[in-house]
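Pasting a structure here, questions to come.
Note that this complex is displayed minus one protein chain, with the remaining chains in position.
Moving on, here comes chain A:
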Amino acid sequence: MVTALPPRTAAAPTTVPVTGLRHRSWALAARFDRELGDPCDEATVFSYEHAIRLDRTETFPDEICAALNTWGLAHYYVPAAYGGALDDFQDLQMLIRTAARRDLTTTIAHGKTFLGSLPVWVGADAATAARLGGLVRAGARVSLGLTERTHGSDIMAGELTAEPQGRGYRLNGEKWLINNATRGRLITLLARTSPAGGPRGFSALLVDKDDLPAQAWQCLPKVHTHGVRGADISGITLHDALVGPQTLIGTEGSGAELMMKSLQVSRALCPSLSLGAADQALRLAVRFSRGRELYGRHLADLPLTRRTLAEGFADLLLCEAVSTVAVRSIHALPSELSVTAAAVKYLVPSLVDGVIDRLGSLLGARSVLGQQYAHGMYQKIARDHRIVGIFDGNSLVNQYALVSQFRSLARAYLGPDDHRPGLAMLFDLERTLPRFAAEGLALVSRYGSSILGTLPGSVARLSAMADRAPALAGAARRAQQLGDAASELHRRMRRVAPTVADASAECFTEARRYALCLAGAACLGLWLHSNEAAEAECSSGELWRDGLWLHASLRRILARLGMQDGQDGQDAAADDGVFDELYERLVAHYQQGFLFSLLPCPIAEGPPSC
């Protein structure tokens, strides 16, 4: 099943003809990357070498952030309604991914402004939002202050207080381990407005340091970190800081709810960081395997190496598929984002940590060298990426968010089909998404997960297609196995004792399986709804043809659900063929200078020069 590689051309990547599905967000990302310049060229401001140099000296990426501002990245942090360019979160997803492919530290340092502003987009009045929009577009940094020295995930234990004072508040306390606490001009705080605390005892405040007298606040020293070394991870203390009533975001007492809703949106977007990091790791691994000779041949000629690389590619594509569905959900299915975002924020960083580890073993010594191989980029990716699973709600917090909804998720999945919204809008990449409406967000999902709810129907549909197109038979069988695993999982979830207050270790394992099943349902939905258009596209169409990426993704998901290989000789052979073919697609993407993605997106360095 090996297809001839398309000829390697030296033409500028943007001249590659594109037909079929052309997605505006992928096109935007390609333009962004091109305009940032070739990252392999040390004269480029946002180059690989520059990012590594800053990391070595723990220096904040000021110059690179300035270049990103010049390009206009901050405009995409501001909704169009408030004067910005953000009308489709897929644009932001692809821009973050593109920047993260060059350097996670810079992307986290710059992107934090979006996170800090998000509670305002979700909960503030239009005048406040428009005012902040203007500041952000002009380059002001905004940070998000939830965490305190003694309180991390448990945001409702925070001790920073906002006492009513006149019409405004008097702030006292500290926020610590805050990205850009020192460099940011504004900070969104979660503050205790009622001494008793509790879910209604907190409020969100947007504080502008420029409005405070110098003695009212103090920044804390930079914290030295293992990853994202150049970033400004610090803190801030407030002493009797008086702020006006306009700092309150939303209503008093709504802070916890507002933060939890905002975090749903940011958690859907966080995987974009992981996708960028995985692209970089995979590119380095492919490059190494093609250059490295041992026992008289290239590393890439060893079947095990090819399989490892192809599986890494499949993992990346499945992460892309489920992340894309999650980001589209911000617009098309916000009422279920409490489930969808928790699943991807847990799953994607954890899978990508695994990919980086595994490809690291392939690179061997070169994955840990500080400078000698590719400027020491690999060890930096591994260090930087660890952080993605920790901030913005760590893995356990997101797993717990799923566990706490297990019974209603099971009820909705196993119950009668009285609520199954059509999800064509969500899954069809050609469809334009509705405007994001924060009012649609809900702290828990009333109808469970409609995304997972599509699984039985998708399995049946693929199987019917396979009757007519035998090339799909392997993917259809894997889909069937996933459907069976999901039904069993939901039956077990239904039996989970209602002791939500102290979830067992087994529940957390089940939450991982749940996230994997949801990812599988997202892959199937996306393929079924977008395959026709995507297949017609010349450069990535082959990934979609005969369900190639779908089959590989399902295989990777099933392996993680504990499905043993080897009992089914025919299926295992079909899988081998799929991964062989996927390896060829990986090499083609690499050689032509394309992002490792389901849709075409040329990268600025073009075809590899080394």
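Methods note: a residue touches a chain if its C-beta (ideal position, glycine included) is under 8 Å from a C-beta of that chain, and two chains touch if they have at least 3 such contacts; residues count from 1.
Just so it is clear, contacts and distances are computed from a predicted model.
Undergrad: One chain of this complex is missing from the view, so tell me which of "Alpha-D-ribose 1-methylphosphonate 5-phosphate C-P lyase", "Acyl carrier protein", "MacB-like periplasmic core domain containing protein" or "(2Fe-2S)-binding protein" is its UniProt name.
TA: Protein name of the absent chain (UniProt record): "Acyl carrier protein".
Undergrad: Looking at the whole complex, which of A:130, A:156 or A:425 touches the chain that is not displayed?
TA: Touching the chain that is not displayed is residue A:156.
Undergrad: Check each of A:160, A:256 or A:598 against the chain that is not shown and name the one that touches it.
TA: The single option touching the absent chain is A:256.
Undergrad: So which of A:53, A:407 or A:461 would be touching the chain we can't see?
TA: A:407
Undergrad: Which listed residue (A:199, A:291 or A:470) would be found touching the missing chain in the intact complex?
TA: Checking the options A:199, A:291 or A:470, the one contacting the hidden chain is A:199.
Undergrad: In the full complex, which residues of chain A touch the absent chain?
TA: Counting over the whole complex, chain A touches the hidden chain at residues 154, 156, 198-200, 256-257, 400-401, 404-405, 407-408, 411, 442-444, 446, 497-502.
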